[in-house]
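Apart from one protein chain that is not included, each protein chain of the complex appears where it belongs.
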């Protein structure tokens, strides 16, 4: 499996996932971490592992922004410093746990696993839209596959015609009326834009549009390294400004391990809307990507010599960008 | 684990296992394959793996001898060629899936995983007997151990005296009255022949034979590389031609993986006879061979320096022949 890119912002959690007066334990990039809000309202992200005998600190007791190990009682604060030894002896400075920069932005918490001196919050990808619009439900789901396979899936939306034919399919208009554009914007994001012009409308929109009407549709997806994506959908009456449907959603992916991924998404409020979003991931995407992962085993994507089609342009560009970032960090 | 021998016929399935208008998905020699009957009645055996993103094609849609990938729609025919791309672009010739020669013979389908130019159907081992005789039930079972351990088991039938003492045991006549002959015939088969002469009959035959009668019994097993075996049993009144019992059965073994084996067998028709045959494999043979496999771990049979007894002559000869075949392919 390919190395993680370190000098990059990753999403750790939604703010609402962290309990009041407690901590959230989460595995990120193969290591275990604790995330909590300090008494001064700043955030702490420290390693969930005591340097004495390596047990998870999450088995200990948390209070007032400090966690005491449940095995022999060493206590650490949100900077990772050891602030108490029950035996009273001084504790060497080396008795600290790792900590990572963490920043709150638009209801999400972002961390930087690389060189802390290079962590500039201005480069966190823009997901301001999650604080407006109808998709106010913020959820999280762990998918049992590598994050780059999920990014591949999202960067080639033609899979909807096969995998989501019963839910999000476009009746083939992607193939019959679609034009694809792949661009990089000045934030470094790679966009895969499908524009369908003068296409037959979906069945549910027919009564609204009248006989013979056609629609223009955009299906644009934006990717920031390592795998923070946003999906923009809009349908208008052909040649007009009347918006028939519009949607924008984050699909933010953070590796839990090389074989599992935190998938952060939004949906309209309420458990039914969440269940529907989750069902598509669970029943349509995950089994296919898991079958792909099993078939690939531990082999590298490129070593397997995948067949590359013109429609893969965006996914391939994103994978090449990841290769450049990895090379730069070696 | 030892390499698979490639230039050899292996059994893939019974013809009756392949659904009409559908395909059979089966793992063979560590790779996943699809087996179907083409519209022209020929057979297809193609790899169950799309060259685009490596997902199993068996998750797609099959019709008219073609399978469409369920992820992005590439479609393949029974030769392995890509015959459709939904985006309309030409697909490079490299966009094909592997295919193997497959031949129907006496109700079974045989494949040749090596050099297709050397695949001569005349060298398929002779199992014509499965189309006559009482054992018309054709079944398949996956045993969770390496195929060579099962071949060892079958090539030393003395195990019946211990493992099958309640089902197929011969009351020790193998030890008291048996003479062993190990020969190779002109098809390359290795035979292990036990002949018991003038032995006491089994309990169930006593009423039929009368007081003091003895029997002559043959217990012959034939092995073709890699592990296609046939078992011949016949019991006659000593010195006479009267046949008291006669049975011939295939025990055809094809590796699914290095740690699991397709076991093809026959039995008298009906679910009860199948259940009885299956029970012996499941409850008597498999637990013992699985315990053996666990004890051996991933070590090679020879490296563990097994104790070799005179009664092992046939099994050892078969293992030596496999070594020669492997060496010839390196």
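Note that the chains take the letters A and B in the order they are written out, and that residue 1 is the start of every chain.
Keep in mind that, in the parts below, contacts are C-beta pairs under 8 Å (C-beta built on N, C-alpha and C of every residue); 3 or more make two chains touch, one makes a residue touch a chain.
Note that this is a predicted model, so its numbers are computed, not measured.
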**Fill in**
Contact with the hidden chain, among B:63, B:83, B:309 or B:323, goes to B:309
**Request:** Would you indicate which residue among A:29, A:46, A:69 or A:150 is in contact with the undisplayed chain?
**Result:** A:69
**Request:** May I ask you to list the residues on chain B that touch the chain which is not drawn?
**Result:** 152, 156, 158-159, 161-163, 172, 175, 287-288, 291-292, 295-296, 304, 306-307, 309-311
**Request:** Would you write out the residues of chain A that touch the absent chain, in ascending order?
**Result:** 32, 49, 51-56, 59-60, 68-74, 85-89, 91-92, 94-95
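Just so it is clear, only the chains that are shown with their structure count from here on.
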**Message:** Quick check: how many Å separate the C-alpha centres of chain A and chain B?
**Reply:** 48
